[in-house]
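One chain of protein is taken out of this complex; the other chains stay put.
Moving on, here comes chain A:
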Amino acid sequence: MSLEERVQEAVYLAVDETNEDQGEELLPKSLDTLLFGENGRLDSLGLVNFISVVEEHVEDVFDATIVLADERALTAEKSPFHSIANLVEYVCVLLREEGIEA
């Protein structure tokens, strides 16, 4: 399985957990799901929570600690929080920086 696929799986686990906690399908399980910003399904508080859950699942799967919400993420030209696709891509970048390839 590629790194992208494994990250996607971890993010989907976070999606499941978030939907379960909210008691509704807040986030459809799709790369196209918009998270934050125009037409996004999360408000800032929802995003903070979702990010925290994603960080936990990434840590479980890859045994690596990543920080998703920081200045770098917020000022990135292509926002990691715009959609699930962007988020998966950004997590892969961070993991590769940690020397994790797959």
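One rule holds in what follows: contacts are C-beta pairs under 8 Å (C-beta built on N, C-alpha and C of every residue); 3 or more make two chains touch, one makes a residue touch a chain; residues count from 1.
Note that contacts and distances are computed from a predicted model.
Chemist: The hidden chain: which UniProt name fits, "RNA polymerase sigma-70 factor (ECF subfamily)", "4Fe-4S dicluster domain-containing protein", "Biopolymer transporter ExbD" or "AMP-binding protein"?
Modeler: "AMP-binding protein"
Chemist: So that we can see where the missing chain sits, which residues of chain A does it touch?
Modeler: Chain A touches the chain not shown through residues 17, 21, 44-45, 47-49, 51-52, 69-71, 73-74.
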